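Starting off with a structure, shown below.
All protein chains of the complex are present and in place, except for one that has been dropped.
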Amino acid sequence: MNPVLELSELRAGYGTGDILKGVSLYVERGKIVTIIGPNGSGKSTLLKTLIGLVPVREGDILLNGQSIRAFGATRRVRAGLAYVPQEYNVFANMTVLENLQISHEFAARKGHRPAGNVLSDELRELFPELAGKLATRAGNLSGGQRQMLAFACALSVRPDLLILDEPSAGLSPKYMADIFKSVERVNKTGVSVLMVEQNAVEALAISDQCIVMANGRVRLDATARQVEQMDLHELYLGPLAEQAA
Amino acid sequence: MISYLLLMGTIACFSAILALALNFQWGLGGMVNFGLAGFYSLGAYSAALLAVKAGANVFVATAGAMLVVGAICGIVALVTLRVAEEDYFAIVTLGVGEMLRLVVLNEDWLTGGALGVTGIPRPFGPSVASASYPIVQFGVAALVLLATFLFLNVIARSPFGRVMRAIREDEIVAATLGKNVLWARVRIFAIGGALIGLAGGMHAYYYQYIDPTQFTNILIAYAFMAVIAGGRGAHAGTVWGAVFVIVLLEGSRFLKDFIPGVNADQLAALRIILIGIGLLLLLLFRPQGFLREYRLRTRPEPKVNAAGMVTADR
Partner (left out) sequence: MITQTLFNGLVTGAIISLPALAITLLFGVLKFPNFAVGSIVTVAAYAVFALNVQLGWPLLVAAVVAAALCGAFLILVDSVIFRPMRDSGSITLMVASLGLGLILENLARFFYGNAARSFDLELSMPFRVGALRMNSEQLVAIGMSALLMLAMYVLLMRMPMGRKMRAIADNPSLALVRGIDRAQVIRWTWMINGTLLAGAGVLIGMDRALEPLMGTNYLIAIFAAAILGGLGSPLGAFVGALIVGTSSELSTLVLPPGYRTGVPLCFIAAILIWRPQGLFGRPLIRR
C-alpha cells in the first residue's frame, strides 16, 4: 500500500484547547476520500491543519511518505498538496485570468508545466464557463462559477492530493452535480482527493472511502459503500452524538 | 538632593497620570491615542491661559483644562468611531494632535506662538513658604495621582467597567445585549481626555511657563513605554512604568558626561534615539501576551494574523 497521505495521532487547534484530538487516517493513492461528521467535529480544522494554516501540536503528516509537518503552507503546496477553502477561495478583486495566472506561475516554477496557456485545454474542458469570463472580476462571479475558478486554480498546480472543504456548499443542484462530476474526472487523471462534505449522499456516491469524524477524532473509517448502507441519521444523531457528549 | 528628588517626583506624578490616561483609553477602550502630545498641550495651554489671561485660580483652571480636552476627545471619538478600525483611529488622532500643534503655533495672539505662555502663578504660592514649596507641591501632586488612581479603579469595578470589558471581549455580543458600544467608547475616550487635561494643567503649574517645544511627539513614545513597561492590566503597573521612564530620562541627561565631542543638539538627538531604541526593545521583548490583551477581537474565533496564519492565543 502506498498512501499519498498519512496522518498519525494528529493534535492541533487554536487557543488553549485541542480541536483535533489525535487523528489517524490515510488516503490511498488515486482514491477519493470523503470526511463527514456533525458540526464542530473538527473536519474543517483538519483540512486547515493539513495545508498548514493551523499549527500542529503533536503527531505527524506524511505526504508521499515524507513528513511535511515542519513545512509552511507554501512548501506543502510545492510538495504536492492543493487546497480549496470553503469560503473566500478566490482573489475577489482580481480577474479570473489573474487568479489562474497566479497558480499557473506557481506551477511553472514547480516545473510541472512548460509555459503554455493559463487556461489549459484540460481546464477549459472541465470548466467551460470560465473561458468566456477571463476578464471578469472574480468577486462578480456567481457562487458556482467562483467554486469552479477555485477548483481550476487548485488543479493548475498539478497536485498529488487535492483537499476540498465542502465543495458543494451553497451551490444550486446543477452546480453541485457539476462539481462532483469534475471531482470524479479529475480523480481519473490520477489526482487523489480528500474532501469534507455535508451533502453526504452525493459525495459518497463518487467516493471510495469514507471517514466519519466527531469531537476531534475519527470514529469510523470504512469504504463508501459500507457507509452508504448505514442509516446516516442514526450515525449522526445516535452513537456519534453520544460519544461526542 | 532631596529637593531634586521632590521635583522629579512631582514630574513623575503628572507623567503617571498622562500614562494612566493612555492606558485607560487604549487598555480599557481599545483606542490608541497617537495625538497624545497635542491633547496634552491643549490641556496645558487651557490651564495656562485661564490662569494668566482670565485670572482663574488653580482649581478652575485645571477643571477648565479637563473639560476642554475631555470634550475634544469626546468629539473626535464620536466622529471617528463609526469606522471601527484601529488603524484609522490611530491616524486620525495623529492628525488631530498635529492640528492642535498647528493651532498653538499659529494663533499666537492667543497662545504666544513659539514664545509660549509665561508667568503661570504657583498654585499655593502665597500661603506656602518658599523653602517648603517643593514638598507641598509634591504632596499635592501625589494626592492628585492617588485620587486619579482610585477613580480609575472604581470605574474598572463599576457596571460601566463591566460593560467596557464585555465590549472588549466580544463586541458583537455586547451590542446585541443592548449596550451602546459607540457611546461607551466615546465616554471612555472623553474621560481619558479629561485625565490628559489634568496632567496638562499640572504640567503648566509645575513649569510655570509653557512653549511648543515641551510638547513634541516624543511624549507619546514615553507614554507608550510607561504603559508597556508597566505590564499587564491594572493601573498600578502603569504608574511604576511612568516612574521607570522618568528615571531613564533623567539618567540619560548624564550621558553628556560620558560622550565627549558632541554638541547640545547632537546630545538631544542621541537621547531621543536611545528612547526610540528602548521603545523598540520593550515591544520586542515584552511578552506578546500583554499587548494582545488589548485587541478587540471576539475570543472564540481563532486569531488570524496578517499572513492569514492562525496564531496561538496566550
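Read from first to last, the chains carry the letters A and B; within each, the first residue is number 1.
Definition applied: contacts are C-beta pairs under 8 Å (C-beta built on N, C-alpha and C of every residue); 3 or more make two chains touch, one makes a residue touch a chain.
Fair warning: this is a prediction, and the values are worked out from it, not measured in the lab.
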Missing-chain contact among B:Ser3, B:Asn57 or B:Asn106 belongs to B:Asn106
Option touching the unshown chain, where B:Leu49, B:Val92, B:Val117 or B:Ala156 are the choices: B:Val92
By the document's definition of touch, the residue of B:Phe149, B:Tyr206 or B:Phe224 touching the omitted chain is B:Phe224
Hey, which chain B residues sit against the chain that's not shown? 26, 32, 34, 79-80, 82-83, 85-88, 90-92, 94-96, 98-99, 102, 105-106, 217-218, 220-221, 224, 228, 265-266, 268-270, 272-273, 275-277, 279-280, 283-284, 288, 291-292, 294-295, 304-309, 311
Residue numbers in chain A that touch the chain omitted from display: 51-53, 72-74, 77-78, 83, 85, 88-94, 98, 101-103, 105-106, 110, 153, 157
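Rule of thumb we're sticking to: only the chains that are shown with their structure count from here on.
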Indicate the whole-number Å distance between the mean C-alpha point of chain A and the mean C-alpha point of chain B. 51
